Structure formats: structure tokens, C-alpha cells
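Structure, as C-alpha cells:
Excluded from the complex is one protein chain; the other protein chains are retained at their positions.
Chain lettering (A and B) follows the sequence in which the chains are written, and residue indices restart at 1 in each chain.
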Amino acid sequence: MSSPQQRSKPLLDVRQLEVVYNHVATAVQGVSLEVADRQIVAVIGTNGAGKTTTLRAISGFLPAEDVAVTDGTITFDSRPLVGRLPHDISRRGVVLVPERHKLFDTLTVQENLHFNLTRQRREIRDKVFDYFPRLGERKSQIAGLLSGGEKQMLAIGMSLVCEPKLLLVDELSLGLAPIVTEEIMGILQNINRQLGIAMLIVEQNAAAALRVASFGYVLEGGRVVFKGVCAKLMEHQDIKEFYLGGAEGKTRSYRDLRQYARKRRWWG
Amino acid sequence: MELLVSILVLGATNALLAAGIVIVYKASRIVNFAHGELAIVGAYVFYSAGLITQGQSLLLTIAATAAISALFGVAIYAALMRRLVGQPTFVAAMVTIGLAIVLKAAIVVFWHSKSVGINLTRQTLYTFPGGGRLTLVDVITVSCCIAFFAALFAFFNHTRLGRQFRGAAENPLLASQRQVNVNLILALAWGAAVFSASLAGVLFGSRSMLSPQSTIIGLSGLTAALVGGLDSLRGAVIGGLLVAAATYLTARLIDPALSEAVPFAILLIVMTWRPWGIFGTPEELNRV
Partner (left out) sequence: MAAGSPYLRVTYAETNRILPEPYQRVLVVAIAVAVLVLPMVSNAYVIYLLNLTFLAVIGAVGLNLLTGYCGQVSLGHASFLAIGAFVTAILSNRYGAPVWLALPAACLVGAMVGFVVGLPALRFRGIYLAITTLAMHYAIIFVLTTYQANFGSSATAGISVPAPALGGYEINSGRAWYYALLLVSAGVVVFSLNVSRGYIGRAWVAIRDRDIAAASVGINVARFKLLAFVCSATLAALAGSLGAYFTGVVTVEAYTLELAIIYLAMIIVGGMGSVAGAVLGAVFMTLLPFGIERLFEALPHAWRLGTTSYGLQEAVTGVAIIFFLLFEPKGLIEIYRRTAEYFERWPFRYRELQPAERR
């Protein structure tokens, strides 16, 4: 799947985003990314690269502390998102599956899914049980008592019920066994194909993310350092080295690695 | 028999007060120390509204007081509590203490600390052998309490808004992300809380004289809420009855002067033995 960015207007258009914590710490700087309709885009990077901050800025999910978007624009469906309240952004179709606190622990699975249920959404709710049969078995269980994988499934299910046009998935694989991550990623791909929901997947597990996405961005130190079609990304030497866990052939000594890091090639 | 009736009536008032405290706590983890003052001010407003309508239209007086109370609750949220987002809940509690002082002063300034009573009805329904009376006001009190709690239970457990309320109370950011306007929910909570406070205050004022000192009933309400568990409506009912029973029995069997100290004594006992209340969970202690 080639990048359709040039052909039609992107669904989500983030340009030159800058987010600053407490007036001093710049978490994200000059970040631009796009998500086209029905596309899955992956954003990978290590801890502290600014991935979660970017997602939070898009979804208005910035905490009530001293965090501000100081520069750049975020446009969804040709309308700006910056400065809007989270419930407003969510109603427009941008739904976030957060990294932590993704469920209402004291409500049951059923109540979680019914949180904002309207008559029209009952269909989607039923589809959720199709996608995640395990949830169907545990309808009246308190959400806080589910396993990690089931919690993630429920969180995704809850966001589906909100009728999103764009799903923002934050660090899905955290705390999950690799096989469960694979399973859920696969289900996300199905959802994307069948329901036509675009997705922006932020992941530390670069391999899993790049396998399901069509386009990818690499975030480092708050900046986008590389972007491209996923097939190309997976072939790129540096990304294989730093994110996919392996350069073929010669084993590197620590000294080699450090010198190599100093002259990181993707600035050119 | 008369004992039971008295305890029921007193318990109903306590439970209503406790309900208001629990609603606000459930929604925002804030303990409202001004609840007693809100109740008494509500009662005074009812009294004044009654004066204005010259006692002709009870319905109008009720409607006016209810509307004013609910709006005042929303105003408290919008003007005060909303600005305290992100700060520890103790700060908000201090603001409610300040509010309590202002409200008590309002009674002094606007009503000149006059002792007034609300005359809903003097009808006695039944006279007990020992001399006590069951009045219509007593029946109204208990039925109001039951009706209010029934409405609350129905709301929280069977309506979509009630579910959203419970979710927003637990995780406001997530609720916000799930398309729920949390501001609306909190405003609703405060409006309902002040409304219930006024209700309790009016019912109280129908049986006893109102004065600035009456605001001490807020303490009984707070104790009742704590005994039952600050985030449990069931607990509010049970707590209200327990505090009422303890107070009444102490007054009857031991010493009337001692009965004033009963709520505090119960507070001490609860805090020592089971601080999270009968229906609360120990995790609550760490959430503040």
C-alpha cells in the first residue's frame, strides 16, 4: 500500500506540533504526521520519545497540569482540534485508547461498553463481542478483575462503541504477552478493513506495529527522524539496528555501537 | 413504637443530609463541609419564599426553593469547585469550609439571626399512649426520604446518565474521552446535592426552630455519611438511622445533654475502628 498522502486530503493532519511541559521542557518539537482515511499509521520510538505526548495533544487528553501546545496545528476532517475539550474531540470521531487507566475498574464489562450507548450503537456493541469473544464470556465481571489482555480488548471495544473515525492506540503492547499482542494487532487490522476506521498506533514494540501498519514514523527525542512506507522502514539498516533488534552478520562491540550512534545516518 | 417512629424520622433527615454529601463525594472526592449550612439556608429561603407568597401557594414556594437551591449548587460548582481541578481534594474541602462561614454569616445578615419555624402543617395523625405524637410532617419527612433515595438508586443503576456519573466519578479523563461532558455531570451532582440539602433543611425546620446554630445538623449528616461509607448511598441510609438511633437513645436513656455529643463520639469510634465506613472500601482512604 503506497502512501496516499499526496492524492487526497488526510483525515488527520498534524503540522509542526510543539508541546511544552511546565513552560520549560519541550517534549515534542516540529512533529508533522498525517493519517489518511482508512489507513493504519504506526509511530514507533523508545521511551520518552514523545509518542504518548503527541497522542495526548491530539486527543486533548493533556492532564490538568502545566502542559501546553505552544506551536503547530492539528486538523481533523479539516477542522482544528487544538484547544478543544476531550469530550468534544471524541464526539468528532477521534477516540483515544489510553495507555493507563483505560477502563472504569468499578463497572462491569457490560456497563463499560454501555457507557455511552445509544440505540444506533447497539450494532457496534454486538460487533465488539464478535471481534472479542472472550469479552462475551465475561459480561458481568467487574472490569478491574480482568486479565491484561482482556482489559486491552475491553478498552478497544469501548472506544469502538464511540463510533470513531480515527482510533488512537497508545502503547497497546505494554504489559501484554507477545502472543496476545499479535492477536490484538490482528484484530485491529480486521477492524480497520471491515469497519474502515483509520488508526494511529503508537508502539514501543516496533516489529508488531510495523507489521500491521502501512506507513510509519520514527520519533526520537521529540522529533520525527524518519518516515516512510512500512516495508521500507523494516528494511532500513538503522531501524533494524535500533528498533527491530538485529543487524545481520557481524556482532558489534559496545564501542562500535556507540560510535555508530554518534553518526546516526538518518539525518541525511 | 414511638421510639421507632422518632428514630425513623430523625434517621430520615440524617440520611437526606448524608445523601447530599455522598453525591458530591462520589462525583468528585470532595467532602462538603458546608452541607449543614446549605440545608439551613435553604430552609430560610423557603421561609422567605413562603412569606412572599403569603402562605397561599405551597407549590410555588416549593418550586421556587427547589429551583434556587439547584441553581445555587450549579453556581457553587461553576464559580468555585471548577477552578480547583488538579489540586488536592483537601483544598476544595477548605473552600467548602469558607463557604460554610459565608453562608452562616448570610443568615445573620439577611435574616438577622431570627429564629423562625416553618409551618407546613400541624396536623397530628396519631397520638401514642405515652404522650408522643405522630404528625403529618413526620410522615412527609420519611416519605420524602424514601422517594429521594428510590430516585437516586434508579438513576445510578438503571440510567445511562447514572452510569456515566459513576464512570466520571472514578476516572474523569477517561469519561471525557468517551464523549461524556464531565463538567455537566459535576454541575448536576452539586445541583442535586444542594437540592437535597434544602429538602432536608425544610423538613427539619418544620419540626424544630431554625437559627444560625441549627447548622450543626451538618455534622450529623457528615457522621452518618462517614459511618455508612463516604461513597455509598446505601451507607447514607444505614448511617443516618444509626446516628439517629444513638442520639435518640442517649437522650432518652442516659442524659439529654449528652446527646449533643453523640455524633462526635460516633465519629471518633468510626475513625478508630472502621474509618472507611460500613459499605466503603479501605482503598478509599488512599484516594484522598
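Keep this in mind: a contact is a pair of C-beta atoms (placed from the backbone, for glycine too) under 8 Å apart; a residue touches a chain by one contact, two chains touch by 3 or more.
What you are looking at is a predicted structure, and each value in this text was computed from that prediction instead of being measured.
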Just name the one of B:Ile52, B:Val91 or B:Ile254 that touches the chain not displayed here.
-> B:Val91
Looking at B:Ala64, B:Ala187 or B:Leu226, which makes contact with the chain not pictured?
-> B:Leu226
In the complete complex, which positions of subunit B touch the hidden chain?
-> 31, 80, 83-84, 87-91, 93-95, 97-106, 108-110, 112-113, 222, 226, 261, 264-265, 267-268, 271-272, 275, 285-286, 288
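Just so it is clear, only the chains that are shown with their structure count from here on.
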Would you kindly tell me how far, in whole Å, the mean C-alpha position of subunit B lies from that of subunit A?
-> 45
What residues of subunit A sit close enough to touch subunit B in their complex?
-> 59, 61, 63-65, 85-87, 90-91, 95-96, 98, 101-107, 111-112, 114-117, 158-159, 162
Residues on subunit B engaged by subunit A in the complex (per definition of touch) = 85-86, 160, 163-164, 166-167, 170-171, 173-182
